[in-house]
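Apart from one protein chain that is not included, each protein chain of the complex appears where it belongs.
First chain written, first letter: the chains are A, B and C, and each begins at residue 1.
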Amino acid sequence: MSLEGRLDMRAVARRVARDIPDGSYVNLGIGLPTLVADCVGSDKEIVYHSENGILGMGPAPAPGAEDPELINAGKQPVTLLPGGAFFHHTDAFLMMRGGHVDLTVLGAFQVSEAGDLANWATDDASHPPAVGGAMDLAVGARRVLVMTSHTTKAGEPKLVPRCSYPLTAAGVVDRVYTDLAVLDVTTEGFLVREMVAGLDPDDLQGATAARLTFAADLAVLDPS
Amino acid sequence: MSLEGRLDMRAVARRVARDIPDGSYVNLGIGLPTLVADCVGSDKEIVYHSENGILGMGPAPAPGAEDPELINAGKQPVTLLPGGAFFHHTDAFLMMRGGHVDLTVLGAFQVSEAGDLANWATDDASHPPAVGGAMDLAVGARRVLVMTSHTTKAGEPKLVPRCSYPLTAAGVVDRVYTDLAVLDVTTEGFLVREMVAGLDPDDLQGATAARLTFAADLAVLDPS
Amino acid sequence: MIDKRVASLAEAVAGIPDGATVLVGGFGASGVPVELVHALLDQGTTDLTVVTNNAGSGETDVAALLRERRVRKIVCSYPRSTGSVWFEERWRAGEVELELVPQGTLSERMRAAAAGLGGFFTPTGADTRLAEGKEVRVIDGRRHVLEEPLPGDVALVKAARADRWGNLVYRTAARNFGPTMAAAAALTVVQVDEFVELGELDPEVVVTPGIFVDRVVRVGAA
Partner (left out) sequence: MIDKRVASLAEAVAGIPDGATVLVGGFGASGVPVELVHALLDQGTTDLTVVTNNAGSGETDVAALLRERRVRKIVCSYPRSTGSVWFEERWRAGEVELELVPQGTLSERMRAAAAGLGGFFTPTGADTRLAEGKEVRVIDGRRHVLEEPLPGDVALVKAARADRWGNLVYRTAARNFGPTMAAAAALTVVQVDEFVELGELDPEVVVTPGIFVDRVVRVGAA
């Protein structure tokens, strides 16, 4: 099995960024998904939402210019763009749960072929659980994109028939971007839309626990 | 039966006003209860709440100085005092339903000995029904005071064993101020605290459909 | 590039279909999006369900919609007020259906829709005829009614100022139902007195963030 064409996650972020329509209201999950903001072209105007009561988040402040109270969901200092607004937590989650956020990009431990998402708990009993806003985002965003490595570091598939990890939400994922492929969640399970150059469909299936189908117009995943 | 001592409603308003503690957050129902604001002594600082999103309502504006958008629940022009605030309707009713308004003064068609209030509909089928914020105020204010004539113009008692008119809310009224008496709603029904000067208890009972009990320290209702 | 400003009232209400549920802001005459309602009237849209606190007065806005028989059903708390002659006329003739909702429940139901909630238990209306047919449950010793979310296909809202992202501020008590309705509808159309540049509205002071707003028109625009 050759998975030589694996992308780095920055390339995956670039691919995700291309799918974000101009004018979208977007919430990026903590961790890897925050890479996406740096990859969105300057030709698009995107309004970033943060669960702690911000719309219109801008890039990180210059060193020394940080405001310790103006942080994003990952507790990193951010800035506010002209047109931005502050509001309270309950309104921030009204936006998320109520379908006002056009799309979210989330990380995942597992995604099932039914679009179930597991991204908050691994059942490691030595650590207390923590959920944050993951469940609200997963049920509420109009479009849920997942960005993840195709397999774990140990080589375990993350795209599975059924999640073995605790669910974040059931049947919510629309599309998955991995370091090997772009896959839509359909009523027939994962449909591969794009694969990295040189990858054999059998090898992708070999790295995936769920059964894959391949789009008639299967394309090469452009990492640029 | 002699009910000669009947007060005018302005005197009743003065009596109600005496019971409003300094520093209270108060919502006055539309109609007669609005008289109360004019009777509160200037030694007290009261914050008036209006269901359409105002705290800190002041008196009516000078003629010509009306702002057509700055109105009270009865749609009359009002002013805003220093320290006042505007907010949206859902927050205004959060305050009412959530027990944040210390006290409300409401009119009534009937009050039952269990504290049930009927003040929104008379079942006159020739007019469409209208409820407004009456039910929210009745269930939500910490203390519900009713201000009403003791009987209807036709002489029908308004304090009754059970309301025949449609209920606004059940078991909510704390105290009733009429043109004849001040009565608390207790677990044993109406307890007369004060009566107008010269009124005979039997005459008050005669004007009341519910059974009255009289406080041991029954006092004269001071209309000044 | 986000620019929610439209050039005319006609453009602001374009595409609102017959049969739509329309949330109309305002309390009495305060905060009513009069020009937007008249644009909807001019467009000929009919068979509407109108959600609004009062049922209009005189010959303008919701009263005009009722007069012209554009309203199939009205959901409101206080339809009967001074000058509500067209509502009363249509109601007596059985030409308009009335769903009477306590005012706080009306706004809370719209908020539930805005917030993606499936409903809520409220003590308001318990033990009254407005709870008839509804699930009642005793919670913490008190009777509560289960109320459903009330979403709009469209919201028509009046605000004071907007920028091109659709951020809004209101003026005094004209705010009333605006922020809740703006958040509760699939298509939110706002009339304002003034457009301002992006960044001119203090981010601490924005009342309705643009995420809830689809179209903004300046009244007085052609």
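Operating definition for what follows: contacts are C-beta pairs under 8 Å (C-beta built on N, C-alpha and C of every residue); 3 or more make two chains touch, one makes a residue touch a chain.
Please read all numbers here as calculations on a predicted model, not as lab measurements.
Of A:A13, A:A37 or A:I54, it is A:I54 that touches the chain left out of the display. Within the set A:Y48, A:F87, A:F109 or A:F190, the residue that contacts the chain not displayed is A:F87. In the full complex, chain A touches the hidden chain at residues 50-54, 67-71, 75, 80, 86-90, 93, 96-97, 116, 126-136, 139-140, 166-170. One chain is missing from the display, and on chain C it is touched by residues 108, 112, 115-123, 137, 139-140, 142, 144, 169-172, 202-205, 207.
For chain B, the residues in touch with the chain missing from this view are 22-23, 25, 45, 47, 49, 55-56, 80, 82-87, 93-95, 97-101, 139-140.
The rule we apply is simple: only the chains that are shown with their structure count from here on.
Touching chain A and chain C at once is no chain at all. When chain pairs are compared by contacting C-beta pairs, B-C ranks highest. Taking each chain's centre as the average of its CA atoms, chain A and chain C sit 35 Å apart. Here the spacing of chain B and chain C, counted between their Cα centres, is 30 Å. Contact of a single residue of chain B with at least two other chains is seen at no position.
Among all residues of chain C, those that touch two or more other chains are 111.
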